[in-house]
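Attaching a single structure in structure tokens format; questions to follow.
Left out: one protein chain. Kept in place: all the others.
When the chains are written out, they are named A, B and C in that same order, and each has its own residue count from 1.
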Amino acid sequence: MNKNNNKRPHYLNPYFGGVLLGLLVIATFYITGRGLGASGAVKSTVVETVETLAPQHAESSPYYSKYIPKDTSPMNNWLVFESFGVLLGGLLSGVIYGRVKKFRVEHGAHTTSAKRLVFAVLGGVLFGFGSQFGRGCTSGAALVGSASFSFGGVIVLISIFGTGYAVAYFFRKLWI
Amino acid sequence: MNRNYLFLTLLMLVLAIGTFFIKKDDVYKNQIKPETLLQVITQPSRYVTTDQVAKRIIEKDPTLELIDVRLPGDFDKFTLPDAINVPLKDIFTDKGQDNLGIEDLNVVFFSNDDIIADQAWVIATRLGYKNMYVMKGGLNCWIETIINPTMPPETASEIEFEQFRFRKAASLYFTGGSTTQPVSVTKAKVKVRRKKKEKAASGGC
Amino acid sequence: MHVHERNPKRTLITILLFALVIVFGWITMKKPRFNYALTPQQTVDMVINHRGCFHPYELEKVLNHKGGDVILIDIRNNFDFAKGHIPGALNITSVNLLNEENIKQLDEWKKNNVKVVFYHDDQLQANGAWMLFRQIGYSNTYVLLGGYRYFASYKDNLKQSEGTCLKGTAKYDFATVAKKSVAGFGDVSTSKPAKKVKVRRKKKEKAASGGC
Partner (left out) sequence: MGPLIPNDIITGDWNFVIAILIGIAFGFILEASGFSSSRNLAGVFYGYNFVVLRVFFTAVIVAMVGLLYFDYFGWLDLSKIFILPTFLSPMILGGVIMGVGFVMGGFCPGTSFTGIAIGKTDALFFAIGLFLGIFIFGEAYPYFANFYNSGNMGNVTLTDVTGIAAPWFALGFTVIALAAFWVTAEIEKKVRKNMKEYKF
């Protein structure tokens, strides 16, 4: 390895990160009896937005109405607070390791920033859409679900990574 | 590759294999501890008398769930009104457990006499179910006290006569005579009600 | 390899600490005093096949030979015991059965293959204690059929009890007895269809909600 690599921003040893994350999952179960998550917070934001802009539509929709609590706002949700914490935690780590900079786009060698952004949005749309069928995303369903021996969690885990490898070839230009 | 990776791999394997030595009885999660079981077993509070059961059937108590633990053949020939048949051998199967632990229902086990019902009660209690009772004396006692009550001797106390009148009326009720003499039934019921539960059960098996 | 992947020192330390916590938990964990030796299935088999019953006629031998390999335990309270008990019986009130010294005694009997027979006023009241001990592995325990009451009334002629005092049988033909007393009998007691029960498995108590 060349010396240049060693001066790059420092990361945790991935296994160390993994062990910490595993312990965090246990701690979360120990304290709250539930798991981590991320897509749920975006869902709450969607429901909140729709409810603010078109309250009647939100009430009558068979999907949104499931997530509108009677006495509080949809944003008054565990996962929303947790995701806010994720932002803070990411910022904290970024500051410590010196990775916080002005907004920039990261992309592979053979693609442009514009293309990268388009695919980021498309990927986000698919991920958001799929996470509703999957009852959670990689953190909520695949990670925490599998860790708590949930059958569905393992199904989502296998399904996400299996598909990822199956289609990776078609998007190689974006990354390699 | 650092040697520590080898240590990590081995350590993680040991931890994972270690989980095999802590295997718990996964099937019966709510099982109570033997010490607790002894405590409840020594309490006679699980026994209810045939009079109490009869009264609750007559009053159409919605919280009463009668479970007949005899064999299906016996059950088909005769059982108490609205009883469910869960033979003793099925008590802990999924089918049997569907009938137990239902919120707000009080289960009363009965059999020919009380032994088999009591055994069902012990097993179900061990499995963690609550609100269960055993009809003392079982169906034998049911016949002797409710269907064919014996007249108390002249010298008996008023309470015993009241009980007898109740049983007589109940007998009519359970053998189909209730429509012919509705008055006596209600009378008896009112009288019986005045008695406190604790004082009741003085007669029989 | 990148620098941060070269030496997983901190990972190793964390995992070791985690392992220590687990070892600590293992050591400090309260081991239950008793474990069930019989599954519910085995318990049901045992009671259905009337295993572990001690018939009154067997008492005769015990009384004549004085002790031997059978120990009688009166599990009533000591007041009832003082009023009268089977000769040679020990008194251990049922609530005290699991006490340290009694368990020690029972363990010894179990080791020496001594039959331990529980009795109360009748079979019903000794049934629970007997079933408990069978279920926690004391396969040398028995329950006296008929209980003390039967013994007290027939102590001079225990032989006749052979086959007679097994509880659990119907004394009457219920179906006929139940309908005989009244003429215009309805269908109340015979062919009533079983009540429909809301089949609802026991719910988890207060499980946490959540997920994404």
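In this text, contacts are C-beta pairs under 8 Å (C-beta built on N, C-alpha and C of every residue); 3 or more make two chains touch, one makes a residue touch a chain.
In this text the structure is predicted, and so the values were computed from the model without any measurement.
For the chain that does not appear, the touching partners among the shown chains are A, B, C. By the touch rule set out above, subunit C reaches the unshown chain at residues 1-2, 15, 18, 22, 25-26, 29-30, 204-211.
For subunit B, the residues touching the absent chain in the complete assembly are 1, 9, 12-13, 15-20, 22-24, 26, 29.
For subunit A, the residues touching the absent chain in the complete assembly are 4-5, 8, 11-12, 14-15, 17-39, 41-43, 45-47, 49-50, 61-64, 78-79, 81-94, 96-97, 99-109, 116-117, 119-168, 171-172, 174-176.
One rule holds in what follows: only the chains that are shown with their structure count from here on.
One inter-chain figure worth recording: subunit A and subunit B are separated by 52 Å, centre to centre, where each centre is the mean of the chain's CA atoms. One inter-chain figure worth recording: subunit B and subunit C are separated by 17 Å, centre to centre, where each centre is the mean of the chain's CA atoms. The residues of subunit B that reach two or more other chains are 8, listed in rising order. The residues of subunit A that reach two or more other chains are 15, listed in rising order. The touching residues of subunit A, counted against subunit C in their complex, run 1, 5-6, 8, 10-16, 19-20, 23, 32-35, 37-41, 43, 78-79, 131, 135-137, 139-141, 144-145.
Contact residues of subunit C toward subunit B in the complex are 6-9, 11-12, 15-16, 18-19, 22, 32-36, 39-41, 43-44, 47-48, 94-95, 97-98, 123-125, 127-129, 131-132, 135-136, 167-172, 174-175, 177-179, 181-182, 184-190, 192, 194-195, 197-202. Interface residues of subunit C facing subunit A in the complex, by the touch rule stated above, are 1-5, 8, 10-11, 14-15, 18, 207-212.
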